[in-house]
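Report on the following structure.
All protein chains but one are shown in place.
A and B are the chain letters, set down in written order, and residue numbers restart from 1 in every chain.
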Amino acid sequence: MMDAVARLAESERDLTGIAADGSGEHGVGRPTVYVYEAPVRICHWVNAFSIIVLMVSGYFIGTPLPTVEGEASANFVMGYVRFAHFAAGQVLAVFFLVRILWAFVGNHHSRQIFYIPVHRRQFWKEVLHEIRWYAFLEREPKMYVGHNPLAQIAMFVGFTLFVAFMIVTGFALYSEGTGIDSWQHKLFGWVFAIWPNSQDVHTWHHIGMWALVVFATVHIYAAVREDIMSRQSIISSMISGERQFRD
Amino acid sequence: MGIQTPNGFNLDNSGKRIVVDPVTRIEGHMRVEVNVDADNVIRNAVSTGTMWRGIEVILKNRDPRDAWAFTERICGVCTGTHALTSVRAVENALGITIPQNANSIRNLMQLALQVQDHIVHFYHLHALDWVDVISALSADPRATSTLAQSISSWPLSSPGYFKDLQTRLKKFVESGQLGPFKNGYWGSKAYKLPPEANLMAVAHYLEALDFQKEIVKIHTIFGGKNPHPNWLVGGVPCPINVDGTGAVGAINMERLNLISSIIDRLIEFNEQVYLPDVAAIGSFYKDWLYGGGLSGQSVLAYGDVPEHANDYSSSSLKLPRGAIINGNLAEVFPVDHANPDEIQEFVVHSWYKYPDETKGLHPWDGVTEPNYVLGPNAKGTKTAIEQLDEGGKYSWIKAPRWRGNAMEVGPLARWVVGYAQNKSEFKDPVDKFLKDLSLPLSALFSTLGRTAARALESVWAGRQMRYFQDKLVANIKAGDSSTANVDKWKPESWPKEAKGFGFTEAPRGALAHWIRIKDTKIDNYQCVVPTTWNGSPRDPKGNIGAFEASLLNTPMVNPEQPLEILRTIHSFDPCLACSTHVMSPDGQELAKVKVR
């Protein structure tokens, strides 16, 4: 195992610093690397928490809880569920925005989830390698300081695009309540040019929630698995920011 | 050259051809062509439905519980009656029963439509065939008042009232902008009313316009809106809560009072305005008894307004059910919607294709494929028709037949069946109406008879509404406030396959829907509607339909002004959107118009 890493590291001339080649992300021989800066970590956990709240509250907006007894004015169950949804949505939107801004000022790892280097053959070769690794066709994983190429694609599509879609459709739907003169409608009302009947926007927003459920499942599984199998810290890295290579 | 049709009419298309397109003051799009002889008497008639929407193919694979909303949009004039027919068809297929209250409420809605539709039809779609609006300007308001007061006790009848109205009308006409009265046939010799009767009729035209919107409030109370109120498979959507918590949001005392007051007012309007007007106008047109057509020969009624919930047998139906053929009033045949030999549709002269066009198909097995071709003797092109060829295909309407007979349906058909069955609630008013005008029974089979039957029916329907309102209240009083049966609401409770039919008597006549359900979705849906019967083109044997038959032998004062044609066609209250919505198979590649 050690040999593999060493060989890989040698093949890349850059052996110092936080170690990256031009493509970004090849592993190095140092046991600990500072990868995720504080804003990235904060954004990650705030977003994760917001998304959980959004999923649960969103589900109960689509399928409300059983009727409560009493006078309407004495109850506000649906109101609270919707409040939770809107509040978490606003938080997610703000931190998603912060995360984008950080990509401009942060380290190069912070940019990784916002693009896919589609034009690089090497990248796709390594994607293939990762696919083979997950299909149990490779005995050894490659080491990466940041996301591996397959993970980068997953993060870009499953997180960045899906969440952006949810934020856009979410604000469009929210603008239905705030009215056509609101900034939400001015910014996101164009969604109704694509789906003139907002019932469709509801439906796609709902589908988007399930897409995020699927993403979260894979994301968490992959993190845990890599933590164990690739012998590099994944989960604790998102807390401390440092990635340890345990071999 | 003259020919005789199997159903006994002589046709001769050698004379001058007259085309009326569009026929106005109807629902939808329609064309009529006639040939007149040297004396301007109509000797051949061709009626064409000129629109097609394909609602039934759109219904395929949809939730049967939604079908009422789609079929309701077949027609916004007889709004609700298709929806009622549809929920009955679905309930029949799935074996769903409805509560008593739902039956009373549905009857109230159906009867309210009957009254509103008849009033709007007579005053706003039909009256201008009898009434010369411009002639009203020369009426003496005082004499008009005397006339009005001599025929009814309706309070709006003072000389001042008629004077004000005449002034307004004068101002309107003098503006030079006649609006809907523009290019009418004013001054034609075909108009026979004296100016005073015309002025009275114009007054009632406007009063009826104000009043009709009140009648439909019954739909609004039970169905939330009109046109196109909401219905429900298994009952009605409006809950009843007369005095409990939250009663303000349900059918409560205030709502029941509103319904009651509307019923009082419509009974009054029917009996003091509508029927007297028809009788008064009729008295001036007593010698214009053309337009009988099929009415004295073959009529069909399905029956409607069930006394008992879920009982659609003849004994429960308050509107009569049965078929009369060959003018034999002594024998009323039973009608069976499920019998494949009774109701069949033919397409030999319709713009559709059958594998074998000499045969008819029962609606459960109905196939339809559009096939827009003109006959060899048509003039013009396919997109600029000058003259149709009735020897070929010439209408978007199919030709339904009952045991091979072309039938007339509608208020007159219903009343003829009721009369033949010796039911006093139908026979007595007819006899009285005819006696008052000193006319024989044969006069009933005419354009005027059709118009009179509609007025008599409106009066009848108003009284039935009072009956069902009382029945509803009595049932609530007895402790039953149920309005919907949800036992079979969920599709999981349905059989894998089912078929059924539902029928009503729409204002314009017998209406039925046939449905096949498979795997909880609609597999096939067919509607045979009143104007399909009345407006049907010829069948393979050459029998002509009710519209065509009714136009024959009518003399025209001036063939350039198709007043007599309109008068008779209007007496059927045609609804073309209804009749011409039949289905097409999917995936038809059809020529398209380019958008710009």
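The definition used in the following text is that a residue touches a chain if its C-beta (ideal position, glycine included) is under 8 Å from a C-beta of that chain, and two chains touch if they have at least 3 such contacts.
Criterion: contacts and distances are computed from a predicted model.
> Refer to UniProt and select, among "L-lactate dehydrogenase complex protein LldE", "Putative spermidine/putrescine transport system permease protein", "Uptake hydrogenase small subunit" or "MaoC-like domain-containing protein", the name of the complex member that is left out.
Answer from the UniProt record of the missing subunit chain: "Uptake hydrogenase small subunit".
> According to the contact rule at the top, which chains on display are touched by the left-out chain?
Every shown chain touched by the left-out chain: A, B.
> Out of B:V36, B:L125 or B:I263, which is the one that touches the chain we can't see?
Going through B:V36, B:L125 or B:I263 one by one, B:L125 is the residue touching the chain not shown.
> Among B:G184, B:G392 or B:G542, choose the residue that contacts the chain missing from this document, as touch is defined above.
Answering carefully, the residue with contact to the hidden chain is B:G184.
> Which of these touches the unseen chain: B:I3, B:A338 or B:V486?
The single option touching the absent chain is B:V486.
> Which listed residue (B:V36, B:A197, B:I221 or B:I397) would be found touching the missing chain in the intact complex?
B:I221
> Since one chain isn't shown, list which residues of chain B touch it in the complete complex.
With respect to the unshown chain, the touching residues of chain B are 19-29, 31, 50-55, 57-58, 62-63, 65-66, 69-70, 73-77, 79, 120, 124-125, 128, 133, 164, 167-168, 171-172, 174-185, 206, 209-210, 212-213, 216-217, 219-230, 232, 234-241, 244-250, 258, 370, 372, 380, 382-386, 396, 481-484, 486, 489, 560-562, 566, 577, 584, 586, 588, 590-593, 595-596.
> Touching the missing chain, which residues of chain A?
Chain A touches the chain not shown through residues 59, 62-68, 70-79, 81-82, 134, 136, 139, 176-177, 179-180, 189, 192-193, 196-200, 202-203, 206-207, 209-211, 213-214, 217-218, 221, 225, 228-229.
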